[in-house]
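In this view, the complex is presented without one of its protein chains, the others remaining in place.
Chain nomenclature is as follows: A and B, assigned in order of appearance, with residue numbering initiated at 1 for each chain independently.
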Amino acid sequence: MEYFSEGTGLFTWTIALVLISSGIYTGLRYSRMKDYSGQAIIPLIMIVFSLVLWAVTLDFPTEDAGPALIPRLWIFWLILLSTVLLFFCFTGKIDKDPKRGRIGFLGIGVGLIVAYYFAIEHLGYFISSFLFLAVTMYMLSYRKPITILLVGTGWVLFSYLVFYKLLYIQLPLGFIEDFI
Amino acid sequence: MELVESFTIGFSVILGWKPLLIIVTGVIFGILAGAMPGLSPSTAVALLVPFSYTMSPALALILLTSIYIASNYGGSITAVLINTPGTPSAAVTAMDGYPLTQQGKAGKGLGTALVASTIGGAVGVLILILFAVPLARVALKFSPADYCALALFGLATVASMSRGNVIKSMVAILFGLLIKTIGTDPISGVSRFTFGNDMLYDGFTLIPALIGLFAISVVFSKFETWTGVGRVMDKIDNKLPSMQEFLKIKYTILRSSIIGTIIGIFPGAGATIAAFISYDMSKRASKEPEKFGHGSLEGVAAAESANSSSVGGALVPLLALGIPGSATDAVLLGAFMLHDLVPGPMLFQDNPEIVYGIFSALIVANIVMLFLGLYGNRLFIKVVSVPEAIMYPVILAIAIIGSFAVNGSMFDVAACIGFGVVGWFFKRYGFPVAPVVLGIVLGKMVEENFRRAVMMDGYGVFYRDKLAFIVLLIAFFSFVWPLYKAWRHHRQPATSGNDEAKI
Partner (left out) sequence: MKKGCIALLVALVFVVGSFSTATAKFPTKPIKLIVYTKPGGAIDVFARKFTGIAAKYTDATFVVVNKSGAGGIVAIKHILSEKADGYNFAAVTRSNVGKIVSTGNEINVEDLDWMALMVSDPEAIITSRLLPVNTWEQIVADAKEKDGNQIWVGPAAGGNDHIMAMKTWNAAGIKAKWIPYASGGKAMAALLGGHGVVYVGNPQDVIGRPDLKVAVISSPERLGGDFADVPTFKEVGIEGLDNEILWRGFMAKKGMPEEAKAFYHDLFDKVNNDAEWQEYVQRGGAVPLFDKEEKFLATVKKDQEEFGAALKQIGAIK
């Protein structure tokens, strides 16, 4: 059993769980209950997450009231209740899925913030913050260049003076550090 | 009369333009830092510790305690206006404060939060001044089993917090609890679920998770429903609550202030748990429980008076015994040490001017906070009228810098974004996010104390320890009762005419 608690074993276990749960989701998506398929996503993720962590606990020292006890308790209940929710999805005893919004647009937003995260490490905090604010405002169809410029500059100044100078928080400087 | 004498000393320390200026500065900084997600009270105080090193000991501590009390209030401002709790305990405030803003009643939300905070803060400080030593002694008598029962009682509040599907709330809280087990096991020292990542040894930090779940998730939801036109909140009402409305919630404020102080006294409990528990109790005691979660002034008042009064409570063990009761206390302890002082019973004897200086400063800081808050609210409320196309990018920028500021770590920033995605998923499918925070906050307290109790006295301790047993029973019934009521309600659709159906 301990084979599954680390390395390739854990990897195989995780992949298998992801495949099975994707299968369940797909099955639901193309069944009569497709209006409830979205509701199944969180319970399925919770079950996979719990089972992966459960496999890891197999490796913990075995002792009375040891490190594995409480995690396994939460895992047990989480799996149980998630299964109940999943059951409700199959029987339709749960709210229907919300209307599908602009997922693509949201994807761009999430992409921007992830890009911002990586930019902070390379371009430094101040440059990337300015760019992030400007691009995101533009994405939200804000079209007043002066205001965009002001908000971006204002934020950079504020974060520099308050966070960097006053509170001495070491914001990453990125490549400009080499020029100072 | 000893007290009068002591306060004469205390007030003599803070009367003068310099100490008063320091209190005002501390309160302003505290409110702003509290409002800033990421600068929680402990971080805000910690950041100014180096700053206060050059001041005299009394002034340094006056500055830091003023920040402490004001930052607990500050968290409510962003919670009410943009659903982004500036401090963990304001997560509870957001549950009713933000609906108020959405209904165009931001002024009422802010006003209630301010007044409740001021009264709560004052009650906490009063109890601190009058009963610090005996209360601290009683709190020490609580065994690990009692703490575990108290934490489970906190978890049980999930039942009354949930709207809609209770199972969803329970999944959310269990997710939070499980997340909290990641990191070094507090009892055995074994690394759990860290997958060899250094950054996970301390587990996920609460603040970035909180910011992600609350602030980023809201922005993501707005992106999903973005219509392409930056809408401006059409009606903003900065009217304060009327005197009548205040009178209606006076008992809520008083009760919550006392609950908050008491919970604050227990080392390790703190403002967030105080807010959750008093919110739960107020909902039970309320004549209009159905309004909770939909913009109830009582809900805002319960959360805010409890978290502000917990400051006075948390200072009880620190000043009376030298035992830090909260994360911020631990920082204050360091500040004392930096000035070669040790808080505790000796401090009352050797440096009464410092102890009573702090007491007097806390009283003054509360008053200053009320006036600055009244003035500040008129400014803060303008935030709501900022076009959404500007507001959301700025909220994201605040979230990022806030989660970075906690530990100066980019890992926290990544975690914040990750929790943002989780929060968006949760919101989209009707899973509440507040229970996740509750789970993260209480997870360690439940586990540590449960295992300590078992290590000390075996599993039977939960039955033998009468106090723990009683608290556990109360926790059990407070969990089951709302579920039973909901179930009975479900069974008898005939009575669905009353308001409870909406809960």
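As a convention for this text, a residue touches a chain if its C-beta (ideal position, glycine included) is under 8 Å from a C-beta of that chain, and two chains touch if they have at least 3 such contacts.
Fair warning: this is a prediction, and the values are worked out from it, not measured in the lab.
Within the entire complex, contacts from the absent chain reach the displayed chains A, B. Touch with the chain omitted from the figure is made, among A:Pro61, A:Gly107 or A:Pro145, by A:Pro61. Screening B:Ala33, B:Leu100, B:Cys148 or B:Leu321 against the full complex identifies B:Leu321 as the residue touching the chain left out. The missing chain, though absent from the display, is touched by one residue of B:Ser143, B:Ser286 or B:Ser360; that residue is B:Ser143. When the full complex is taken into account, the listed residue touching the unshown chain is B:Ser409, out of B:Ser56, B:Gln102, B:Ser221 or B:Ser409. Remark: the residues of subunit B touching the chain excluded from display are 42-43, 45-47, 49-50, 53, 140-144, 184, 186-191, 198-199, 201-202, 267-268, 317, 321-324, 330-335, 337-338, 340, 342-347, 407-409, 444, 448, 452, 455-456.
Although one chain is not displayed, subunit A still touches it through residues 61, 63, 168, 170.
The criterion applied here is as follows: only the chains that are shown with their structure count from here on.
Every residue of subunit A that touches subunit B in the complex is listed here, in rising order: 38-39, 41-43, 45-46, 49-50, 53, 56-57, 60-61, 63-67, 69-71, 74-75, 77-78, 81-82, 84-85, 94-95, 97-98, 101-103, 105-106, 109-110, 113-114, 116-117, 120-121, 125, 129, 132-133, 136-137, 140-142, 147, 151, 155, 159, 163, 167-172. On the subunit B side of its complex with subunit A, the touching residues are 47, 50, 164-165, 167-168, 170-171, 174-175, 177-178, 181, 185, 187-188, 190, 192-193, 216, 219-220, 223-226, 228-230, 387-390, 392-394, 396-397, 400-401, 404-405, 408, 410, 413-414, 417, 420-421, 424-426, 428-431, 446-447, 450-451, 454-455.
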